[in-house]
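A single protein chain has been removed from this complex, and every other one stays in its place.
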Amino acid sequence: MSGLLSLRGLRVAFAGEGGAAMAVRGVDLELEGGEGLALVGESGSGKSATAKAILGLHDMSSTAVTGSVRFEGRELLELGEAELRSFRGRGASMVFQDPGTSFNPLLRMGEQVAEAFRSVAGLDRKAAREAALGLFSRLGIRDPVTRYAQYPHEFSGGMLQRMMILLALAGRPRLLVADEPTTALDVTVQAQVLLFLEELKEELGMAVLLVTHDMGIVAETSTRIAVMYAGRIVETGGTAEVLGSPAHPYTEALLEAMPRPGSRGTRLATILGLPPGVYEADSGCPFFPRCRHALASCMDGLPPSVEAGPGRKSACFRTHSLSLRGIA
Amino acid sequence: MRRRPKAGRAVLLAASSLVALLCLGALLAPAIAPHPPQAIDLRSSFAPPSQDHPLGADKLGRDLLSRLLYGSRSTLLAALLVVASSTLLGTVLGLVSGYAGGLVDAMLSRIFDVLLAFPALLLALLIVASVGRGMANAVIALAVVYVPTIARLVRSLTLVESRLAYVEAAQALGYSSSRIVFVHIAPNVAPVVLVQSTIDFAYSILDLAALSFLGLGVQPPLADWGAMLAEGREYLLFAPSLAVAPGLAIMAAVIAFNLLGDGLQTRFDPGRRGA
Amino acid sequence: MLAYLARRLLQLVPVLLVASFLVFVAARLTPQDPAVVMAGGRQTSTAVLEAIRAKYHLDESVPSQYLRWMAGALLGDLGESYRLKQGVSAMIAARLPVSLQLIAMSVAIALLAAVPLGILAALRKGSWVDILATSLSLAALSSPVFLTGILGILLFSYTLGWLPALGSGRNFAENLRYLLMPSVALALNMLALSMRMTRSGMIEAMRRPYIQTAILKGLPRRTIVLKHALRNALLPLVTITGLQIGFLLSGTVLVEYTFGLGGLGSLLVNAIQTSDYPVVQGLTLFIVSAFLLINLLVDLLYGIIDPRIRQA
Partner (left out) sequence: MTGGNREGAGRPAIFEARLLEKTFPAGPRDLLGRSAGRLRAVDWVDISVLEAGILGLVGESGCGKSTLARLALRLIERDAGSLSFRGEDIGALDGRGLSRLRRSMQIVFQNPFASFNPRFRVGTVLREVLRVHRLAPGAERERTEGMLARVGLSKELLERYPGELSGGQLQRLGFARALLVEPAFVVCDEPVSALDVSVQAQILNLVAELRESLGIAFLFIAHDLRVVEHISDRVAVMYLGRIVESAGSGELYLSPLHPYTRGLIRAIPSPAGGSSFLRDRASLIRGEASRLLEAPRGCRFRPRCPVAMARCGQEEPGLTGVGPGREVACWLHHS
């Protein structure tokens, strides 16, 4: 079985004031064509840095990206600037967190959309304009010709994010990386945008790697989940299985910390302490100091990622001896 | 990549040493100058550099090096007075204007508008023209010219700070306005003001020299870089050093303070506040 | 946009009125008696002085003199020089072309060099180009224009003999040669500051998410830099243009004085040195008005570049 995307030992380190800030510390991840995978973690877990690394969007003068990123068998980390340019938008594309800053504030919206069709889909000026106007109509924008000449600040956040998604898909990529695409939006608009993304996924059949911190969004959108902690993936598996009965104590703790219907009047479980800093060297399981199930032996080296059921993996020494609580 | 902190530190170190050297020269002028700055010696008229006159002498045989050393005193002192008074006044007005808002802000802002309607040197020229020439008047004129720039800057910084939650928290805790402005906001605008006043120091050296160069600042025979340059200009063809030396002295001093401003800016800039 | 323009013009009126009053009062505060100045500074009989005062309305109250002056100014009559007995407006008109040409050449030199240099320094941050450009800009920022001028005269006129040291030509074309050195001297400061602003604006713009969007569209780097980043990078440059023009106008005074050019700057300095107050106040009012108008134009330019301002 040849996957669409395969990350092996991916590491990302930024040049920081305290030396190399290790944002991603060895990520292994597989993604099949047409699959929906959610990459979940709290802030600082390295999920966005992982996502940017796939598209080669890190500033190479200050960032070291090592390991392997294979897309349809091709090693992306070895591509030159020209090859990367033709890969982006056509092989894989990306949507960012804040639609308000994803567009150039000084250029007309229509021009920014048409430009993508010219560059990625190779259309001429006139055809690109038609394509852009068509995109406006598809989004239900009334009076597309007038709106074509307007600027980003004249569009709502939800509309901008939908445009960004369509722009990213202009070159029919096989993979869309969506980095917290709805975090900046209100919950009602978030629902609209997620639904929009879902419909496009059905229509175009591309794989979606959704980066998020919200377990609810994961459950609603993705068939598989990968949980990140301190620059590593600690658990992967089918969404329903992982949320229903997590194999890693961190996943369990995250789920228990969420307020949910019926939790009123009860104390929420919390995760004490802080994740290891980006400059800290590894010593034992990174989650050890905060783990409720930890044993002294957990400090002996990094826990390997082990089979935790069909299609599931967990990076915990005690994977097979724990029975953790999930949400029904 | 962010500018490496090491490079920033090197700039700061170089700039501080330059400034220290300048100040030392000015302080020790009486001890190290080979001649009194006003001592006329017609036998040495236009003397070339020699043991006695390391940089030569001017038309009246006055020692160039000695005049440069003494000139640094008036220049640095005048610039210090300009910057200290304008920064102090500008900061207070800017803080008050930015925090109080309303009528106070509107009135102060209109006054600044009017003062800023004049190109800086032009306003200084106008003031000197009306109150008379001389170093004291030049200092007053430039101080007035610099106040609105600082005040505007501080006002905008204050507006930004006032909207931050720590100021709102102080208000909710019932702290007095003067406490909020002077104890809480002022220290947070101070770094930017310090950088600006360092750069203003450089500018005021330039502007003071310009006024003297036009014959409206320090009056001869007092040793002053701008005035020396103006005098020396007449003998440019056969004694260029009489104009060039004070010019380079001005430039060196200005570079020192500009560099200090740059260094301070890189030092204060990165990551002032989390998130 | 039109409403914005109208509003900004309206805002200028009170500023200009107060500024003109300041200018007028400043000229009246002087210790010298204008009548004595007009009489040539010599001992003159009180009767003659009285006659001069009556003729030039110096015996009226300051407010009424101000109103008389402003009324004239609105009609283009800025009064008459004490010394030369010429109309101030005519004197300004005669000397304006030289100053205008000087300033225009300086702005062109400064911007044409600063923007490309700034972009280059930003894109190659930390390289020798960047370090060289940044260091040279420090020197240029720190050199007084009269020093730059004098060094230029020493090198290009006295030593190499390539360019005239002083004065101006008889026409525009001849002036290109005469004004080259003065305008470079005048331009250096603006060039340095503009270069620095372009550089930092560019570095900032290249970090923005919309640049990542542009990269994702697979645009060539040239397009990303020139179309997407440059406009945003120029905004801070436009913001400080008012400051720059202030420097430029101040610098003009010094440069004209240094190179013996017969423009507005040297006229002002001479008038101040000879206590010719009608010229001082008329010329100052003229320069202030021009300064305010240019600032207004720059604001409009800002509005043209940035739609968010235009529609606010």
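Every chain is named by a letter (A, B and C) in the order it is written, and numbering of its residues begins at 1.
Quick note on the criterion: a contact is a pair of C-beta atoms (placed from the backbone, for glycine too) under 8 Å apart; a residue touches a chain by one contact, two chains touch by 3 or more.
Model, not experiment: these values are computed from the prediction.
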Review point. Which chains here would be touched by the one that got left out?
Key: A, B, C
Check your understanding: Out of A:133, A:218, A:278 or A:315, which is the one that touches the chain we can't see?
Key -> A:218
Revision key, fill the gap. From A:145, A:274 or A:296, the answer for touching the chain not displayed is A:274
Revision key, fill the gap. Against the hidden chain, subunit C presents residues 3, 6-7, 10-11, 312
Revision key, fill the gap. Per the touch rule stated above, subunit B touches the missing chain via residues 164-166, 168-169, 171-175, 179, 184, 187-188, 272-275
**Study point:** Residues of subunit A (touch criterion as defined above) contacting the omitted chain
**Key:** 42-43, 156-159, 186-192, 194-195, 198, 213-221, 240, 243, 253-255, 257-261, 263-264, 267-271, 274, 327-328
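Here is the rule we use: only the chains that are shown with their structure count from here on.
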Practice item. Could you tell me the distance, in whole angstrom, between the mean C-alpha positions of subunit B and subunit C? Key: 21
Check your understanding: Among the residues of subunit C, which are close enough to touch at least two other chains?
Key -> 125-126
Study note, to complete from the structure: Contacts with two or more other chains occur in subunit A at residues 61
**Study point:** In the complex with subunit C, residue positions of subunit B that touch it
**Key:** 1, 110, 113-114, 117-122, 125-132, 202, 206, 209-210, 213-216, 229, 233, 236-237, 240, 243-244, 247-248, 250-251, 254-255, 258-259, 262
**Study point:** Complex contacts: residues of subunit C adjacent to subunit B
**Key:** 14-16, 18-19, 22-23, 26-31, 125-126, 138-139, 141-144, 146-147, 150-151, 153-154, 158, 245-251, 253-254, 257-258, 268-269, 272-273, 275, 280, 284, 287-288, 291-292
Point to revise | subunit A residues touching subunit C - in the complex, by the definition given at the top | key: 55, 57, 61, 81, 85-86, 88-90, 93-94, 96, 98, 101-107, 115-116, 119-120, 151, 153-154, 164, 167-168, 171
